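Here the complex is missing one protein chain, while the rest keep their positions.
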Amino acid sequence: MSLKDLISPFYVWQRAFEKPYTQKRPIEDRPGAPRYRGFHMNSEDCIGCGTCETICQNHAIDMVPVEGLEQRSGDSGLRPRFDYGRCCWCALCVDICTTRSLRMSNHYAWITEDPDAFHFTAGTDAMPWNQNSLGYRRDDDYHLLVHERIDMQALGAEESVAGFDEVMKGYTEEQAVLEADRCVECGICVATCPAHMAIPDYIRAVRQRDYEAGLRLLYETNPFSSTCGRICTHRCETVCVMGYQGDPIAIRWLKRAIVDRVPAERYREILGDEVVENGRKVGVIGAGPGGMSAAYYLRRQGYAVTVYESQARAGGMLRYGVPSYRLPDDQLDKDLEYIRSLGVEVKFNTHIGRDVPFRQLIEDYDALFLAVGLNQPSALRIQGEEHPRVLSGLQVLDDVASGRDPGVGSKVAVIGGGNVAMDAARVSRRLGADVTVLYRRRIEDMPADPEEIHESQAEGCKLVQQAIPVEIKNAASTSQVTIVWGEAEMIADDKGGRPRPVLQEDRMHEETYDCIIAAIGQGGQLDFIPAEYRDRIEFKWNKFVPGEYQQTGLPKLFVGGDIANSRADAISAIEDGHHAARGIHRFLTGTLDG
Amino acid sequence: MANPIELLQRFGKNFAISEIHEQKADLTFFKVPKEQAVRLLRELRDDAGYTHLAFLTNIDWIEKGIFTLTYMLHNYDARHSLGMHVDLERDNAEMQSIHGLWAQAATYQRELREMYGIRFPGSPRLDEDFCLEGWDQIPPMRKEFDTAAFSLERFYSREGRGTEDPREHMKGLLYPTHTDEPSSGGQ
Partner (left out) sequence: MFEPNPPVDLSSGKYLKLWQGPQHPGITGNMSLELTTCGDEVVDCKTHVGYLHRGFEKLMERRTFIQNFPIVCRIAVPEPTFNEYLYAAVVEELAGIQSPERAEWIRTLNLELMRLASYLMWLGGIGAAFGQSTVYQWTVTHRDYILDLFEEMTGARVYHMYIVPGGVRGRLPEGFEGRCHEVLNRVEKLLRDVEKVLFNNVVFKARTKGLGHIPREMVDPYGITGPNQRAAGFARDLRKDAPYLVYDQLEFDLITATESDTYARAWVRYQEMHQGIRMLRQCLDRMPKDGPFQARMPNVLHWQVPAGETYAKAECTRGEYGYYLVTDGSEYVRRVHVRGPSYTHAIALMEKLAVGTNIADIAGLMVSLHTYPPEIER
């Protein structure tokens, strides 16, 4: 034993006079660190996708409806409710939150005598920490989800304007699986999809490379999957939760990824071809997406279905309005052929009213579904528009689809901002013309799909925004035409509507073209319905206003498609047809009144 | 040191060594039949420098009807580990004890007895409770033991819990009639 060992321990006294280390909680406040994982907060950005619930390994989160909160497209109306008897404050829910609305405060003390109090809905229940500015949130450079979309191979702009080959090449299997892997399977998109397709389920099928299961899922709600996999307006993608921090899932391309991997010959084997006839017959007017969709689902129920089509081929606007570089004919045929193979009869080149009276159909069939679409181009309503070099966009597209030369010349102006305008412009580019698109509002206001706008620009179409046509005049040559247009200013709407273009009379332009293609919209033509029936049907702006299950005031008559909805796209027509099929079945089995 | 593959090939003359897999530079897995396992462990320990038993554990391959024991050995001089697999019949699983080779093995074997029901005859205190006291269910680490079902049966949940699926919730409120498919005639 050394003397040092005896004395050394008394060194302990040196620290006896130090200030105590203890912090005097709760007399003194001791806030958590700036990134402390304290109690949960949720902002108004939450859309109730439930991904927080999915990742919670403690089952501490329930998705519950919140009073006063309405569900709408893109928001389930549910909010996460936390059970602090189970939570471990790992913050995986914060990390995975698709909108980054979920956060944690640095508040960590909650004292109450009521043990059931530790159960609350973050963000909507009033909590003392709701306004805390500090606390854990996900670092910008840390991700548990993949935010960038997998690119799809496409023809370059030069290649694509050289012909009518399909521009988008489709995903390879590996690309499709990677893109499908990004999906969080929340299902928010299903409500927004007009056909309410089982989107998360078929995306999972892609991820699992099970294309047969995928195809069956697609056909539950959409018999135009090859078509919609290419040209759908994909409203689903606008609400996809992955879009909040990056790119939405390429839902449309993933649908295509399934159909691209199943050859047409296998459809009957995978989807079945058995039809048990029920002895009743239904007539369908129009072989577009709406009519053929109704025909498909009715046929599946055992109805004898006859479709009347005025054109020589089926497909309607998909055939005559969508150019083949977006939707190749064989892909549309793939969808149509399977429907027809089930025994759906199509009578081509048959005009109702001219070849067959409407009255005969309504009397002969147990029920009738009408989806004749909009095929009358809207007038420009300016002086001189009857000039022979003013063509309609629909006519140009129809000519090209039917193999005729629309004769657009080499310098073309397209008027309009919708998909028909974009397609007319791109078709004209392919026919070798210089193309200028005149649109009365701004480019961001264009109703056309963003991809179409982007691709038309890439292909060399010149987009002129805020350009209002004023007059059409004869040009020096009879094979040409002159347009006078004026620049517009966007004036804010006092009532809160979208800004309105106002013509600036001092900024007028005059330009001569080989032709002008008017594509500002389409209207319907319903003259073939005799007045005695028309009086019993509700119309608005020359369109049908259908009731429940697409039924009209004429109980046997169900309607759908562009002539009966305001969305005027293929997927809405498909759902109208499907829904009318449900309605017709109910009507004929006595569960839907006339 | 000898390359682990060469080493295993050398032992392979006397032992039926199979499924050699080099996971990384310092870790190699292989399989040996149950009857030869303990003899091989002794030789690896005494003749090849694998003196350290890091752990002994079991993997349940319920779909194949086997248990796979993993003996993790380490050679400090060669800085190399060997993971030795031994397959047992899942029903009535029994294995020779190695508590004579490594003292701590008795604890591992006692745990495997409790958690998987594997018997190691002769292993000290084998049948004494290890982590569990008064356990009357099947050995809980076996795959067929369902922890969620067990806890739902034994414990109660907090009142007021209940969740909704966003997709179903939106369907019920936004488009209820768009999903009532009639019974199908053809499909």
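Order of writing sets the chain letters: A and B. Residues in each chain are counted from 1.
Assume a residue touches a chain if its C-beta (ideal position, glycine included) is under 8 Å from a C-beta of that chain, and two chains touch if they have at least 3 such contacts.
What you see is a predicted model; the values in this text were computed from it and never measured.
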Of B:Gly100, B:Pro121 or B:Gly172, the one touching the omitted chain in the full complex: B:Gly100
Contact partner of the left-out chain, one of A:Asp181, A:Asp247 or A:Glu471: A:Asp181
Interface with the unshown chain - residue positions in chain A: 1, 4-6, 8-9, 11-12, 14-15, 21, 32-37, 51, 54-55, 57, 88-92, 95-96, 104, 136, 139, 141-146, 181-185, 207
Residues of chain B (touch criterion as defined above) contacting the omitted chain: 23-24, 26-27, 29, 51-55, 57-60, 70, 72, 76, 79, 81, 83, 99-108, 124-125, 129-133, 140-141, 143, 145, 147-148
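The rule we apply is simple: only the chains that are shown with their structure count from here on.
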Distance between the centres, which are taken as Cα means, of chain B and chain A, whole angstrom: 48
Partner chain A, residues of chain B touching it in the complex: 158-171, 173-175, 177-182, 184-187
Of all residues in chain A, those that touch chain B in their complex: 48-50, 53, 61-65, 71, 76-78, 83, 85-86, 116, 119, 186-188, 190-191, 196, 200, 220, 271-276, 278, 299-302, 342, 548-549, 575, 579, 582, 585-586, 589
